[in-house]
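This is the structure I want to talk about, given as structure tokens.
Now for chain A:
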Amino acid sequence: MTVTETAPTPGAGLRAAARIVAAPDGRGGTALPVLEGAGPFALRRPRSYGHEARVALVGAMSAPLGGDRLALTADVGAGAALCFTTTAATIALPGRTGAPATYDTRLTVGDGGSLRWLPEPLISARGSDLRQSTRADLAATACLVLREEQVLGRAGETTGRLTTRLTVRRAGRPLLDQELAYGPGAPGGWDGGAVLGGHRAAGQLVVVHPGFEGSPVAPRVLGPLAALAPLAGPGAVVSVVAPDALALRRLLDSALSQLNAVIRAF
Partner candidate 1 sequence: MSTLSAALLVLADGRFPAGGHAHSGGAEAAVKAGRITDGASLESFCRGRLHTAGLTAAGLAAAAAAGLDPLGLDAAADARTPSPALRAAARRLGRQLTRAARAAWPSPDLDALAAARPRGAHQPVVLGLVARAAGLGPLAAAYAAAYEAVSGPATAVVRLLSLDPFEATAVLARLAPEMDDVAARAAEAALRAFDEGLDALPAGSAPLLDITAEQHAAWPVRLFAT
Partner candidate 2 sequence: MHLDHPDTYPHRHTYSAPTRPDGTRRALRIGLGGPVGSGKTATVAALCRTLRDELSIAVVTNDIYTREDAEFLLREAVLPPERITAVETGACPHTAIRDDISANLEAVEDLEEATGPLDLVLVESGGDNLTATFSKGLVDAQIFVIDVAGGDDIPRKGGPGVTTADLLVVNKTDLAPYVGVDLAGMARDAKAQRGELPVAFTSLAAEDGVAPVRDWVRERLAAWTATAP
């Protein structure tokens, strides 16, 4: 099957896709019948523990550059379990043409399936322009743990332009839908007191589990710039704004271990 195409058209940027399919291996574990990617997508299989298969994305080249069009797909079949990580931050960089890059991630999880999607942060470098979208379609009894982090500018650098939309649907109904837009050229006020308040890192942790149906988490303030909130459905979201990537990760990690404990108790 064709999973990767590279379009070397001058100035048009790179087109690249990667695809992961996870399915029960029939022995209580999870197999990866499809694990394909090229260009910037080099996928590795670290040793898996127990039921869950693991995939790590190794950054094989600088991407996305302006004009690039990247697509990443993961399908977790019914009863399968997958954990996805990246070995390094993804850095959006300016391209030659000034055209925006796109990076679209499509995730599906079947009934009884579990996906932990825990990439390293996305860093928006000065002069870059990236439109990112992540969409997760979950079956009614699927489980999802998804982290997204946006870091505006490398150390000491101003930010590029970043638009990112995160959509989570469960059993065909919308559970979470939010779009963030930062940086030069973004609609005004993104750095003001309603949106980022001068901070340079933001992150979301989404946890969906059928166990929340009967016992939703209680809203909890996790600090002056962080909150845990139940969604209008069997899920929870942690929203964090932080001065930098390190502080952001510290808060998200702490929230993640709290929520992991909740899930394990279901």
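Keep in mind that, in the parts below, contacts are C-beta pairs under 8 Å (C-beta built on N, C-alpha and C of every residue); 3 or more make two chains touch, one makes a residue touch a chain; residues count from 1.
Selection rule: all candidates are chains of the complex that A comes from, given by their letters.
As the structure is a computational prediction, the values presented were derived from the model and not from experiment.
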item: Among 1 or 2, touch partner of chain A in the complex; value: 1
item: Residues of chain A defined as touching candidate 1 within the complex; value: 165, 167-168, 173-181, 187-197, 202, 219-221, 224-227, 229-233, 237, 239-241
